[in-house]
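One protein chain is absent from this view; the other protein chains keep their places.
Residue numbering begins at 1 within each chain, and the chains themselves are lettered A and B in the order written.
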Amino acid sequence: MNDPQTTLSVLDSLNTLAGGLFLLTAFGIVTTRQAKATLTLFITQSLLLAASAFLLGLRHGSWHLYGVALVNVIAKPVLIPWILRRTVHEEVYTRREIDQVLNIPMSLLIALALAILAYFLTVPLQRAVAVEFRGSNVPIGFAGLFLGAYTLAVRREAVPLLIGLLAMENGAFFAGISLARTLPLLVELAIATDGLIIVFITAVLIRAVHQHIGTTEVGSLAQLKEQVAEEAPEEAVR
Amino acid sequence: MSQRILFNLLQVLVVLVFAPLVAGVLNRLKEIVQSKRGPSVFQPYRDLWKLFHKDEVVSEESSWIFRVTPYIAFVTPIFVTLLIPVLTSYPLFFAFMADMVGGGFVLALGGFFKALAAVDTANPYGPMGASRTRMVGFLAEPVFIIVFFTVAFVADSTIPYIVQKRWMSPPANFLEPSHVLLMAAFVMLILAEAGRIPVDSPSGHFELAMIDESKALEYSGKSAALMKWGGQMKLFVLLCIFLNVLVTPWGLAEKLVLGEVLLAIPLVLFKILIFVLVLVVIESSLAKLRLFRISEFLGSAFITSVAAMIMRLFAL
Partner (left out) sequence: MNVILLLALPLAAAVLSCLPWRRVASCVTLASSLAVLVASVQLAGQVVSTGPVVVIPKWIAVDGLSVLVLLLIAFVGATAAFFSWGYMSANSHEPRRLRLYYANYNLFIFSMLAIPVSMEPTLVWIVVELTTVCSALLVCFENTREALEAAWKYVVLSLMGAAVALLGFLVLFAAMQAAGGGTYTWDGLVAAAPTMPAVLLQTAFVLILVGLGTKVGLVPMHTWLPDAHSQAPSPVCALLSGVETTAVLYVILRLFPVLTAAPAAHAEVWAMVFGLVSVAVAAFLLLRVRDYKRMFAFSTVEHMGIILLAAGLGTSSAHYGALYQALNHTLTKSFCFFAAGATMLAVGTREIASVRGLIRTSPAAGASLLIGGLAIAGAPPFAVFLSEFSIFKAGLAGGRYLAMGLLGLFVAVGFFGIMLHVNRMVFGQSEAGETPTLRSRLPASCVATLCVAALFVIVLGLYLPEPLHQLLLLGGTALER
């Protein structure tokens, strides 16, 4: 039980488990109705990212990854919800989306298809890197990226859209901790700070939208578009 | 050989005797969580005794299906008990009669007859409940199939005893993502099949909202007792499959010794008790879903099981 081979395989299994749960939270963010629930799922996802970074650090003995894990545990589960609660009005969190652009079972199936697509796309990538860099992180990271983008396409409420953005970044990072292991810690810190500033500005924007327009269903704001063909004859008459 | 037959029958006996106890414990715990005193844990036994001593009233409009169904609902879980590991980790005498898919079919047979019997009486609530059960059933079918498929893919077999070995030996196997995701999907399945919250309210009395209960509304006396007992045994059997194959494959008798088998009984009951606690927490903290949201619930179960399959297929 104590020989290094078993420890390594247990670490690998745990890492893959974290990946599987990461994928589940990405699916959850696409379909959960309540705004608060998406925030909780995002926090879970960030903790899983930190766990995976920690496990990879244990497995490969890399200090950078421990730092990544620490930064993730502090910045995302703690600071981001704090910023959001301070900036956006409490009422926004009680919103639920009755309808999305597609109905939820259909959304889930498309999300599944996207996850499988991500796996297929990353097969040549996995072959191109050295053996110790391979693993489940890269496909799951790509899947997280695609699912976050899909969330942005189908949801309408502001807070879930923001969470979808942050989930995309989580996905990019999840793939990154496996690929770019020795990225300088300074860069990681800067990216995390950047993330906080982004959340702050977007929250300010959401507050402005809430104040001036009255609703936070930003996905249905669609005033600005080009002229449709039928309106042109009316214009000429005028 | 005779010992194997004996242990198999012992398994059936255990299921018969302890299924109402599990139902009683579940009810009592739920009531305690709601700050009530709750009925005694042996109340289901008293209910069954009472029902067996009552007269039966059978509608004249009903056919043979109505009369036969209680027996089928009683026998099918017993049949499945013969196939699954309840007390032992090695296959017993009847274990190769059918595998997990076969067991699933047998349970579905019971459900099929129950639904038909509900329609048989021309009571308006019966067909309503039957159609809703079918809706939940057909949404749960893909999840079942995917779960069985993934399990079979992982363990190269569909016999529960062989599958169970796979999760036991290298400890790293237990933490495989396909395993964990399968467990999550299976819990959601249990909630759907056994008619617990959030799919259906087992203690509700409002017929218009019933899914599972309304199928048994027309029965009285001995038939009602058999239907109730059959329902309790079905839950017990599902829990045995879940716990003894997927979650905690340990604690079962390893050798062909009566003492070990008898020792396995309290261990199995203990495992079931722990899961009942989890079930009580789930039931007390969620609300019953609206009927058309059940498809989303089962959709997420489907996604979870397919995710488990994907993670396995890509050999991760």
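Observations on the model:
Definition applied: a contact is a pair of C-beta atoms (placed from the backbone, for glycine too) under 8 Å apart; a residue touches a chain by one contact, two chains touch by 3 or more.
Just so it is clear, the structure is predicted and the values come from calculations on it, not from any experiment.
Among the displayed chains, contact with the absent chain in the complete complex occurs for A.
Annotation: of A:L17, A:V30 or A:L165, A:L165 touches the absent chain (contact as defined above). If you put the hidden chain back, the residue from A:V73, A:L109 or A:L183 that touches it is A:L183.
In the full complex, chain A contacts the hidden chain through residues 124-125, 127-130, 133, 141-142, 145, 148-149, 152, 158, 161, 165, 168-169, 171-173, 175-176, 179-183, 187, 190-191, 194, 197-198, 201-202, 204-205, 208-209, 212-213, 218, 221-224, 226-227, 235, 238.
Quick note on the criterion: only the chains that are shown with their structure count from here on.
Chain A makes touch with chain B in their complex at residues 1, 6, 9-10, 12-14, 16-17, 19-21, 23-24, 27-28, 31, 104-105, 108, 111-112, 115-116, 119, 135-136, 139.
For chain B in complex with chain A, the residues that touch the partner chain are 170-173, 175-178, 180-181, 184, 295-296, 299-300, 302-304, 306-308, 310-311, 314, 316.
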